[in-house]
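Only a single protein chain was left out; the remaining protein chains are all shown in position.
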Amino acid sequence: MSTSRRTVIVAGLLLVFAALLAPTAMAQGEAVELPTEGQMALQLADMQRTMDTLWVLLAGILVFFMQAGFAYVEAGFTRAKNATNILTKNLMDFVAGTISYWAVGFAFMFGGGAASLFIGLDGFFLNKEQDPEALPIAVEYFFQLVFAATAATIVSGAMAERTKFKSYLFYSIFITGVIYPISGHWIWGGGWLAEKIGMHDFAGSTVVHSVGGWLALVGAWMLGPRIGKYDENGKPRAIPGHSLPMAALGTFILWLGWFGFNPGSTLAATVDIAHIAVTTNIAAAGGAVMAIVLAWGLYGKPDLALGLNGALAGLVGITAPCASVSPTSALLIGLICGAAMVGSVAFFDRIRIDDPVGAISVHGVCGAIGTLCVGLFAESRFGAGVGQDGLFFGGGAGLLGSQVIGVLAVLAWCLVTGFILFGAIKKIIGLRVDAQEEIEGLDITEHGAAAYNY
Amino acid sequence: MSTSRRTVIVAGLLLVFAALLAPTAMAQGEAVELPTEGQMALQLADMQRTMDTLWVLLAGILVFFMQAGFAYVEAGFTRAKNATNILTKNLMDFVAGTISYWAVGFAFMFGGGAASLFIGLDGFFLNKEQDPEALPIAVEYFFQLVFAATAATIVSGAMAERTKFKSYLFYSIFITGVIYPISGHWIWGGGWLAEKIGMHDFAGSTVVHSVGGWLALVGAWMLGPRIGKYDENGKPRAIPGHSLPMAALGTFILWLGWFGFNPGSTLAATVDIAHIAVTTNIAAAGGAVMAIVLAWGLYGKPDLALGLNGALAGLVGITAPCASVSPTSALLIGLICGAAMVGSVAFFDRIRIDDPVGAISVHGVCGAIGTLCVGLFAESRFGAGVGQDGLFFGGGAGLLGSQVIGVLAVLAWCLVTGFILFGAIKKIIGLRVDAQEEIEGLDITEHGAAAYNY
Amino acid sequence: MSTSRRTVIVAGLLLVFAALLAPTAMAQGEAVELPTEGQMALQLADMQRTMDTLWVLLAGILVFFMQAGFAYVEAGFTRAKNATNILTKNLMDFVAGTISYWAVGFAFMFGGGAASLFIGLDGFFLNKEQDPEALPIAVEYFFQLVFAATAATIVSGAMAERTKFKSYLFYSIFITGVIYPISGHWIWGGGWLAEKIGMHDFAGSTVVHSVGGWLALVGAWMLGPRIGKYDENGKPRAIPGHSLPMAALGTFILWLGWFGFNPGSTLAATVDIAHIAVTTNIAAAGGAVMAIVLAWGLYGKPDLALGLNGALAGLVGITAPCASVSPTSALLIGLICGAAMVGSVAFFDRIRIDDPVGAISVHGVCGAIGTLCVGLFAESRFGAGVGQDGLFFGGGAGLLGSQVIGVLAVLAWCLVTGFILFGAIKKIIGLRVDAQEEIEGLDITEHGAAAYNY
Amino acid sequence: MTRVEAIIRPSKLDAVREALDQAGITGMSATEIRGAGRQKGTTERYRGSEYTINLLPKMKIDTVVRDEQVETAIEAITGAAQTGEVGDGKIFLIPVADTVRIRTGERGEDAL
Amino acid sequence: MTRVEAIIRPSKLDAVREALDQAGITGMSATEIRGAGRQKGTTERYRGSEYTINLLPKMKIDTVVRDEQVETAIEAITGAAQTGEVGDGKIFLIPVADTVRIRTGERGEDAL
Partner (left out) sequence: MTRVEAIIRPSKLDAVREALDQAGITGMSATEIRGAGRQKGTTERYRGSEYTINLLPKMKIDTVVRDEQVETAIEAITGAAQTGEVGDGKIFLIPVADTVRIRTGERGEDAL
């Protein structure tokens, strides 16, 4: 199939034969093996670049599959009458995001230009010079796209069961194309948070998850709670999701994807990916254990739904510090995030912000906590990470301070842009379906198709 | 575990130490590092081969998982009373195909011999000399097997809800073992379409998808529509599938698998896989967007089922041109395929060919379109692809002509062999269950087991 | 993101330029390219190690996903009223296992120390010196953890629908942390079975699957059958699972994971992984074909549930011999295991050991058979395997003898520790829920949450 | 007014609904039930062991009609649902004292 | 004793249950049914082709009450379930000869 490949292989083999003949050649005259060595060095660099491409692509593919995970978690945690709707939203935010991130998002996030402390301004439609020694732009775009789509899709969960499909489409394109890339630029694209403040977010606790979570917060707040979520006395009533098996599978798929999300953020094939996979996994375990135990203690039963959210809370929390902390610290971070998530879910329930899947708590709150944990638990001995020691390891409060600034800056950015975006949509097309449609379910009213039939 | 491995590592390390000592050695006498260089070159070639093996195996594993994707798409788009049946078919076509492709299919497809323009005739049961510098035969077989199984499994969707299980088994073995490998040989095995006509199909829009689609067409046509599909006036009635969440998960799994299907078709680890992943993904996005938008416009609602099919249509379409076109062209190809699929579904509905899952439109029609698009959108600057410019990029109509011949030849091959095969089965064991069994559902009548219980 | 990485690349590029300049340099004076060669050799070793890490990590990630597979197989094969329960168990055994295997299990299994023929005693909490040339400890732990979790999760299937959640948690932690690692140490950690007896179990037919299966046997035996499993005459009655589609997806996910399980057990990136993937796949096919055909013949219909179990039986059986046998032998092993599983399921049904998902037959029995098959079918020409010929290939009965001893030793170990463990739990907290809870279903009584709602 | 309650094979639902429609009876309700009777339960195999389904899937159609329509309804249902094999089902006639249309509050036969 | 059988919109289930509760009627059973009547079936599109759902999802609430409670029940149900649009449903009144409480064996109105 690949003819270009064949050339390389043939060249390689010639090399081998040349090399095997070398001793004799040497004896008779020279200049045969000398260019060989240069070629070999080139080939070595080429192979490393290929291996980097391969790894980052595979990691991106795993992250891509998180779309299915989100779809199943969100559909499972909501009612059957809205399952078609949430699945359609999950499909559409990814496909619309693919296009808008290609057209503008990637440029805003990773472009350079005059205003490059704040926003990137070149590389629209992937029109960018390929540095022949760097990762292919294509794989960079792909890996970053699946991250962007993650941020977008988080929002749909918190706004589930009552948002107009058309409005969803609109805000989703905008988030992936504009809001997410700009704050992402600050931290990963050479913007002010990284360059001036020294904030560190290895794989996106803040860049991806908090952004999704805070925008979800604004959205859920502006929408108001689902009909029936609060009784006449304002007491929250649970509205159980229609399928825990779907939610469980979705969670396992997300967990799987996280092994691309975090270790893949090395953006190169290195042995560090092993350590990162371990911290990622153990934090998830900590989050789940803590959530189940807390639910058991507080509410009387080991609640699967909170257990699943707990694993996700741990995963979100470890996303920023995964490369900078020890497994023991990772376990602690997971436990902290599991507990914080349980508290946060109860808190948002009480203040009447109705988040059917817990997206604000899992992604917003635990994303912020995880980012701060870099400032607490980082150890400079882990080379792939921030390279400094956090507060608990003798590095002082400096790093923590940077992290605080980063968390607050992104929070502010999301609140402001979120209010503007959702406010505009509310004015122009409306955010929420009418009550009758909500009661009947969005599947029939918005899509004309029940999720389940006989 | 691996002792052979250990030897290599030890050898490598000896090498390192030898090299480190080299400067001193140099000063005293020579001949130490010279064989070293030959060994290093060998090791380099060996590592590239290992990396190629690793990548192609991983890609094949992703493609393997498409079996689950097809199972879920097909089961989701059909009724609950036939879910056990369709799942059993999906299981059996893969396991039977594994054996028949091992026994004969792989030999017919990639073997040489006297008639090698038409059919391969050596390598039965993988009895083939291993070229020590080429990809291991095992991984080639594995990768090609999962492709063959894809072609076979496509057919089950179009013939769902009314085909005898025994007949299905029979034709499935025959497709994977004989029909698919022969036309595959023409294009990928050194046969006449590639060698004489110059037709190009990078990852199988025609080789895999059209073959599956056209055989599905013959099958669905010979079976006739499901009871209830047309009302007394011959107007098509929709028979909604029993679970859109299943169909959605299946689609995401297929999409995931396509990142093995297309980029893996490099059959080597190269940086080109990144570009191919991007074109693959953006075409899927284009297909889904177009299908949803068209459904919205034509039928009034954003239809999830068509959206999912749209993503698949884009993926099938980009399969042939994925390595030869730009992302922009890929998006266009996706959009075209999305539209074509919507039209094609309506068309086959109208001419009374009942295809419950849309397999003919998605795989047959879009496979053909995608193959033709190589002739239109190819650009020679993408090294891993066809290496020529298509009609739209100044390359003239030559390539397009070859593609047309290829598409027609495979269409003819499938129609002829399909009619013979299905005709024979119909004569000998019958193709269709009787009406009472169809109404009751194949799960109970053919398998004695409902898919769902309490 | 990765700064350490950058250094390596820069170094590599400097190398390239140096090499390119070399000819000229050569002409003028020397000593430029000499350290270069040492560096290249180092870089080569480094790249191989990176590739090994990458492969083993990816394989481990695939194995991780088997948790979802087990969850879905087990939930699908049991009743809807216990689905939340089985999913919670599957979540918890993995998260608890992550922690206990990190704390002690990994040390018991792979540690050294005085008693190292029987148990490892260092490396608790991953406190272990990293050999800079070996695989990173982190990836070793991760890969071994997902194996340990597999053994633990097998048990939950056989004990489904009637076990107390608290008791489950307790035994699960104990299995992953103590029982599994000790017998694992004997075979993989330098213990007596490998060192003194010469037993070979490439990827864990015995180490993982039989251990899970035999413990499941003890558990199911001590629990007694589910209410309603036997009629007043003691005749077994089937209790169909609630969702074959879930079981089918679970099986495909497990199969996918097995491509990490077996090929990944090379613990290094080598071309042998291709051969192993092929034997793995063809054995699964053989198992499924045999199970379906037998069910068809014996019971009148092609039974999907047995077909799915058949694929798993083949996979379990090939796990030990996968690297040592030819594809033809692998097919035979699959066929044998498929038949053995069908017989075994009927046998345990008859002797009143109620195993809702067939875990004892699939994992225990076929694990043992697969291990013995190494002694029968092994061929020394497959370098990555045991390196000896089995009985059928002229190697005599020696290897078979070792395998028999290994199988029996592990069986004894599991029976003894299983009886002690489950006996203790039964005494202290009780193993089984009361009859009323069992009839109502564990979802409501143990978790307060139905799996499905509206 | 009488309630005509027919237990039929699930596969006959559409036919019965249409037959009633054509007989001028448009109001009705359908419920999924499981039934036992002379039709023997089926014995299925699952993983080799047997199990008997004593309660077979059936569909119940209820329609409340004016007394003079009862025979028409019976005929329509019998015509559409009969296969002649055991398990075709039953029709039960149950007296209805009154009917209310929720939308308007109408009572009696007007409410049907 | 009379059985008050109300066919309502599924979305009104909670409201009707609460209205009955407040009217002092606490015993009741609810069944998912599908119904046809004056309310037109909906025509949906699936993959472009149309299909008509003739039987719309409805909920049936049954409650057996003392005869003097019948009007109260009717009022409670009507009040809670009425939207004024076609498809609100019906209430059927069916005479009940006797009632048994399984737990105690009590008979008649005491058993309600």
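Which chain is which? They are A, B, C, D and E, in the order written, and residues in each are numbered from 1.
One rule holds for everything that comes next: a contact is a pair of C-beta atoms (placed from the backbone, for glycine too) under 8 Å apart; a residue touches a chain by one contact, two chains touch by 3 or more.
Remember, predicted model here, so these are calculated numbers, not experimental data.
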Would you mind listing the shown chains in contact with the chain that isn't displayed? A, C, D, E
Touching the absent chain in the whole complex: find that residue among A:166, A:196, A:237 or A:381. A:237
Considering the complete complex, of A:208, A:256, A:305 or A:337, the missing chain is touched by A:305
Residue numbers in chain A that touch the chain omitted from display: 236-241, 295, 298-301, 303, 305-306, 309, 342, 345-346, 349, 358
Residues on chain D facing the left-out chain by the touch rule are 2, 6-8, 31-38, 54-55, 58, 60, 74, 77-78, 81-95
May I ask you to list the residues on chain C that touch the chain which is not drawn? 228, 439-440, 444, 448-449
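Operating definition for what follows: only the chains that are shown with their structure count from here on.
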Could you run down the chains that neighbour chain C and chain D together? B
Starting at chain C, figure out the least number of steps needed to reach chain E through touching chains. 2
What chains touch chain D and also chain E? B
Reference chain B; chain at largest CA-centroid distance: E
Contact counts by the stated rule: is the higher one at B-E or B-D? B-E
Shared numbers divided by all numbers used: is that above or below half for chain B and chain C, i.e. same or different? different
Counting in whole Å, what is the centre-to-centre distance of chain A and chain E, each centre being its mean C-alpha position? 48
Cα centre of chain A to Cα centre of chain C, whole Å, reads 30
Chain A touches at least 2 other chains through residues 37, 40, 44, 47, 51, 54, 58, 243, 249, 448-449
Can you list the residues of chain E that touch 2 or more other chains? 44-46
Got a list of which chains touch which? A-B, A-C, A-E, B-C, B-D, B-E, C-D, D-E
